[in-house]
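Inspection log for the structure reproduced underneath, given as structure tokens.
Removed: one protein chain of the complex. Kept in place: all other protein chains.
As written, the chain order gives the labels A, B, C and D, with residue 1 at the start of each chain.
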Amino acid sequence: MSETHRTKQARDRWNWFWEWANPVKFMSLSGKALPWVAAICALTLIPGLVWGFFFTPAAENFGSSVKIIYVHVPTAMMAINIWVMMLVASLIWIVRRHHVSALAAKAAALIGVTMTLAALITGAVWGEPMWGTYWAWDPRLTSFLILFLFYLGYMALWGAIDNPDTAADLTAVLCIVGSAFALLSRYAVNFWNQGLHQGASLSMDQQENVSDVYWQPLVLTLVGTSALFVLLLLIRTRTEVRKRRTHALETRERMADV
Amino acid sequence: MIALLLRDMRLGVRSGGGFGLGLAFFLIVIVLVPFGVGPDSEILARIAPGILWVGALLACLLSLDRIFQLDYEDGTLDLLATAPIPMEGAVAVKALAHWLVTGLPLTLSAPIFATLLNLESPGHIWVFLSLLIGTPALSMIGAFGAALTVGLKRGGLLLSLLVLPLYIPTLIFGAEAATRGAAGLENATPLALMAGITAGSIALLPFAASAAIRVNLR
Amino acid sequence: MIALLLRDMRLGVRSGGGFGLGLAFFLIVIVLVPFGVGPDSEILARIAPGILWVGALLACLLSLDRIFQLDYEDGTLDLLATAPIPMEGAVAVKALAHWLVTGLPLTLSAPIFATLLNLESPGHIWVFLSLLIGTPALSMIGAFGAALTVGLKRGGLLLSLLVLPLYIPTLIFGAEAATRGAAGLENATPLALMAGITAGSIALLPFAASAAIRVNLR
Amino acid sequence: MELLVDNLTVTRGGLPVLEGVTFDMRPGQVVMLRGPNGSGKTTLLRTLAGLQPPMEGSVSVEPEAIAYGAHADGLKSTLSVAENLQFWASVYGTHDIAPALAAFNLNGLTTRAAGNLSAGQKRRLGLARLLVTGREIWLLDEPTVSLDVASVGLFADAVRAHVGQGGSALIATHIDMGLEAREVDVTPFRADPNGSPRVATAFDEAFT
Partner (left out) sequence: MELLVDNLTVTRGGLPVLEGVTFDMRPGQVVMLRGPNGSGKTTLLRTLAGLQPPMEGSVSVEPEAIAYGAHADGLKSTLSVAENLQFWASVYGTHDIAPALAAFNLNGLTTRAAGNLSAGQKRRLGLARLLVTGREIWLLDEPTVSLDVASVGLFADAVRAHVGQGGSALIATHIDMGLEAREVDVTPFRADPNGSPRVATAFDEAFT
């Protein structure tokens, strides 16, 4: 019969590479990395936010509400990037059966949904002064709402399945198929409605760019939020690894006294 | 394969389920909306294509868990998995049976229900056509969602949660095609895009769904 | 009785079901409608109270079959029928648990979802109030329908078909109360009528439902 | 309390399955209900438990004195063993579940979710429910299915203790579980499907 994935792994000449992320090594490595990531996060995010909130001028036609941008844009960008990271982690799980990557995807979802919610809420709060409404069916906002739904479904599926490997497999399949449909939704939504929302203001095209005063602290907060994500991801993945280990121990104990 | 198709359709029609009830649910949603929204015929006509699409989608959704759940519970799925037909084929056939028992009747009856919502004549045809092209995608995507949730107790609501975001592109293009058609505008683009989604789903999703089923059977 | 209430709520929250998923389905219906109907915020605001009511009703509907079906399948209902609590009380308690797990969260979240449909400020309160008064009736009527279909395999769609017509009066008064309230008109009459329906259902339907369950257990 | 069954006709799907069933069970007795598959034992027990009405005849005992143990155990897989049992204890108004847990050797499993139990452990939990009902007459439908020999012994002990305190038990089973018991075979009461229907009046004659 077909060989098991474990023997396949042992023969792979890249095995030494993947070995570095086996759960035990991951725990010790990530434990060492945590303080450094935390330091980078603190050194970028806090100055960025302080700079953005207190040392930028209030724009003449935006008022001081423009400062929401330092929460809104980083969280919005992270929300999308985190989904992409989950897609990559899911693919690694499907191809390599790498437990840590499945757990990392699970951990990332929780952070991603929080970021999405934060972007939605800051956007809504910003929309009130800007467009006179908390919500409009603008394509950008709408596709974000859809992204939120994808996160919800993904997390609900994780929560509904007891067996961790089954859950990892099924959520990975959902993440892959879901990504295709999320992309489709993006285009569908654009087709469906032309919107009010800002274009890509960080593009290289100078014409579209916001002025430098706002731009520099924004870059700092962007870096800071990315570091924050890595930090949270490490912490959360470590928790998931421990939970998984506890689950295994519990199951084993249960089998012991049948 | 054909045996499976015939069996599934026979079960769908016989088990006091699928067929008539999908239609009935569709009818009831169409009836409820005027009660909720108010009887103003101009607004109704304007939202009619959208409501018809949302109604068809919900009716479709509610019968999704039948696709695999019953076969899972009584052990048929185990036996099918060890039978000499590829699981991908079985999934595709089951989605087809679901469409024949649910999507097709909905499509055929939509023009009649459109009248209930004061939709004028050219709109009928476009609602019909867009549903005809779009509902196979709904069945196929739904079969994928059903495959994901087949092992779970009362996966019904979870299934809805997983499937509805996947339905959004189809819904947007379908409703857009119908609305534009009803308003006499050009609607070849949304129709073509929707046909693309349908073709893509039918080509690719059976593989994802059968993988999910094999995982769930473990 | 209190043991039953606590157990049902615990099950509703724990079994990866009820609670969050009812809300999620509500959210999704609210999201789908604009895709079907189009993004025009004026039309959306106008149909918002009706759509919110229809959405809450459907979300409620989808979780109805949990009320008795699981207990029937695993034999709990047989054992409850021979236990020293009156079946009428058990039915009422189960309907209450359903409301606490489904209707109440829907009601509490409706004002937020109303924002998505561009409903302006006074409308929020009226949607909330009308749902607060109306959803208990939805749970109780739904429990009656669930009792009727408890013995049937996949009674889901049949249940919808039986229950939806019974929901229509509640829906009409509820949506009317919310719409009038949003438009600043007088709406005491529909609110009072709806409260009457709720009170009547709670007073009488437990008897009908428990009779139906006893027949189904035979 | 004495269980007197007099000339009882029980039905399934509208047709009589057993006719003229007559027997009695006194406190302190165990009665084994015997009969081949499909002979109507389950139908009889459900009728005695008040879950379905008899077509004819009478039962001396109100359902309120009876604890019925069906084939299905009515366990909730997401609740723990203790939560499951505690629920039934509250329903029956008896609040101490410790003796029942001890009697069926479930003490080591109290915090385990019922869904993670083995089939035999599930059944043991189902039987422990009988002890928290505090009722006198037990009607049990194949209680030892999926139990191993040691657990059958536990069950027999529980039944002996129950009848020792003046209770009684009517048990439908195919196996011998080592209890001294009277046997009632339902085969002689089987309804003749071709015979004339035994209805009291000619009222429903055309339908039975």
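One rule holds in what follows: contacts are C-beta pairs under 8 Å (C-beta built on N, C-alpha and C of every residue); 3 or more make two chains touch, one makes a residue touch a chain.
Treat the numbers as computed from the prediction; the structure is a model and nothing was measured.
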{"item": "Displayed partners of the chain not shown (whole complex)", "value": "A, B, D"}
{"item": "Candidate in contact with the missing chain, chosen from D:Glu2, D:Asp96, D:Asp148 or D:Asp192", "value": "D:Asp148"}
{"item": "Residues from chain A at the interface with the omitted partner, ascending", "value": "1-4, 6-7, 9-10, 19, 22-24, 27, 99, 162-165, 241, 244-245, 248, 251-253, 255-256, 258"}
{"item": "Positions on chain D where the hidden chain makes contact", "value": "36-38, 118-120, 146, 148"}
{"item": "For chain B, residues in touch with the removed chain", "value": "2-4, 7, 10-11, 14-15, 71, 73-76, 78-85, 217-218"}
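Rule of thumb we're sticking to: only the chains that are shown with their structure count from here on.
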{"item": "Where chain A and chain D are represented by their mean Cα positions, the distance between them in whole Å", "value": "56"}
{"item": "Intercentroid distance (Cα basis), chain C paired with chain B, Å", "value": "24"}
{"item": "Residues of chain C touching at least two other chains", "value": "15-16, 21, 24, 28, 31, 35, 38"}
{"item": "Residues within chain D bordering two or more other chains", "value": "none"}
